[in-house]
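A single protein chain has been omitted from the complex, and every remaining protein chain is retained in its original position.
This part shows chain A:
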Amino acid sequence: MEEVIVSIRGAEKTYGKQIVLKDISLDIKRGEIFGLLGPSGAGKTTLVKLLVGLDTPTSGETYLFGQRMPCLKLAGRIGYMAQSDALYTELSSRENLEFFASLYGLKGGQRRRRIEEVAELVGLSSSMDKIVAQFSGGMKRRLSLAAALLHEPELLILDEPTVGIDPVLRQQIWSAFYQLQQQGTSLIVTTHVMDEAEKCSRLALLRDGSMIAAGTPEELKRETASNTMEEAFLYYGGARP
């Protein structure tokens, strides 16, 4: 369980004069649910894009499974869910999943089986033949998550997976995450919701492009003598003594 699968080494990202990420270094181990916590604009999405290979750092490196990103060969081992739902709204949920599954080389019975499984996991089994345009925000979010799970990736990178989802469903989604973790999947989850941060195995706090702290939720709270993650975050942000 101690194998490092994600390693970020001094990653910096600038767009013109704007510095989006400042000297981020961190390791993520196999089987962890690693949280990236920070307010919007902190650089979470940019960091996620570097990890997925959709962007390259201005300086520094990112390694996944010991290989330097971006690397097309690794794409099949990663599941990615973007902040936007990224679905084809003219198509039904089944057609969407069929398409994404085919991109990862799933076919025939295996593809059908995986579609059933992920639909079950996100609670959309009864809406598989509905057109996505008719879906609620929460349903789209769950379908988007299902699409990222289809090819049973070793590493799931999820950008705000529970935004706009009600507490009951959020609970369900987190239990799905734990289930995946049990099966040996590693997860990287960004969030700006403090109570979600408590559920992660370890997390990094981001603010204005810098990583201000990293550790298990207990460690972070203990170090700052806080009762909640929110207090800990305020402490690291300098807003609380």
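As a convention for this text, contacts are C-beta pairs under 8 Å (C-beta built on N, C-alpha and C of every residue); 3 or more make two chains touch, one makes a residue touch a chain; residues count from 1.
As a convention for this text, contacts and distances are computed from a predicted model.
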| item | value |
| --- | --- |
| Name of the absent chain as recorded in UniProt (options "2-oxoacid:acceptor oxidoreductase subunit alpha", "Membrane protein", "Fe-S cluster assembly protein SufD" or "ABC transporter permease") | "ABC transporter permease" |
| Contacting the left-out chain in the complete assembly, out of A:26, A:82, A:128 or A:234 | A:82 |
| Residue among A:25, A:59, A:102 or A:175 that touches the chain left out of view | A:102 |
| Of A:14, A:56 or A:210, the one touching the omitted chain in the full complex | A:56 |
| Residues of chain A (touch criterion as defined above) contacting the omitted chain | 52-54, 56, 70-72, 75-76, 78, 80, 82-91, 95, 98-100, 102-105, 131, 147 |
